[in-house]
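Here it is, the structure, as structure tokens.
With one protein chain withheld, the remaining protein chains of the complex are depicted in position.
What follows is subunit A.
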Amino acid sequence: MIAKIANYIKQEIANEPLDNLGEQEDLLGSGIIDSMGMIRLISYLEQEFQVTIPAEDMVVENFMTLAHILEFLSKKKGEQ
């Protein structure tokens, strides 16, 4: 799962070419992703993992790093 997301970020979203994407890397703070990219990532997650992410959940705290995203997704999946 995490590799899949990392791959998507590297290929489709990252502003600059990326070799590695660590689980704890700050996606926004490091400038890897900008806000438009983040929204695209969210749309991708919704489609890929069959979750609905309402605007209220679209906060930095849920998407700061790959680890955060993973935690958020499993919480979301649990709710459904």
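The definition used in the following text is that a contact is a pair of C-beta atoms (placed from the backbone, for glycine too) under 8 Å apart; a residue touches a chain by one contact, two chains touch by 3 or more; residues count from 1.
Throughout what follows, contacts and distances are computed from a predicted model.
Only one of "Amino acid adenylation domain-containing protein", "Xanthine dehydrogenase", "ABC transporter permease" or "CheW protein" fits the UniProt record of the hidden chain, and that name is "Amino acid adenylation domain-containing protein". Only one of A:Ala6, A:Leu21, A:Met38 or A:Leu73 touches the chain withheld from this view, namely A:Met38. Interface residues of subunit A facing the missing partner chain: 12, 15, 28, 34-36, 38-40, 42-43, 55-56, 58, 60, 63.
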